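Okay, here's the structure, questions in a sec.
Shown here: the complex without one of its protein chains, the others still in place.
Right after this comes chain A.
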């Protein structure tokens, strides 16, 4: 489970909780799929059962293992629970560059994160579906080619979103989950931007909180009871 370096000098290595926020259908799950599996599925149904994924990001100075929490569709009906974003060290706030309302929603999420999240949280604002903008709308896929598809569907100028991101000190990228453009770059930028202090190995007094993810219970914090070992103990010890 521990992410050991195969070779070379010891590098900073840490697990980081990443959450995705943004209006439904902007491409949050697609970005994760692209980053984790380098894959894209047109019009795909939400994958049942896949709302927590991990992916390592190897940088020259550090190895970051992202624990990626997807919304499981809960953003749709005002039903994201606080446990979802709690303790998130990084957040991807995603909008769709062809849909103006989605940037408004993204701004709401940023405000909410700044109000509620851990002080050191790293937020990236991501304008997705870049492939639908004119300079990018050169179809890579022959099936897609028709006039409507080649139209520039961009509704949010890069400059507008960029200015907002600068104002709020957010990382900013435009991406396409479909072509993969800039997807790796967003995650690398986040991995680089996490303050070193947040990356220090945890386990000193008081940090014993698993993130609520399945894998977090094994981190050996001095406050959290290890239910994995516990299960075994329960089976052996039940003599009554």
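Definition applied: a contact is a pair of C-beta atoms (placed from the backbone, for glycine too) under 8 Å apart; a residue touches a chain by one contact, two chains touch by 3 or more; residues count from 1.
Criterion: contacts and distances are computed from a predicted model.
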Problem set entry | Among "Rab proteins geranylgeranyltransferase", "Translation machinery-associated protein 22", "N-acetyltransferase domain-containing protein" or "ALS2 C-terminal like", the UniProt name of the subunit that does not appear here | "Rab proteins geranylgeranyltransferase"
Seminar exercise, completed: Given A:75, A:96 or A:131, the correct residue touching the omitted chain is A:75
Problem set entry | Positions on chain A contacted by the hidden chain, ascending | 1, 23-24, 48-55, 72-84, 86-87, 105, 108, 112, 116, 205-218, 222-231, 233-234, 237, 239-240
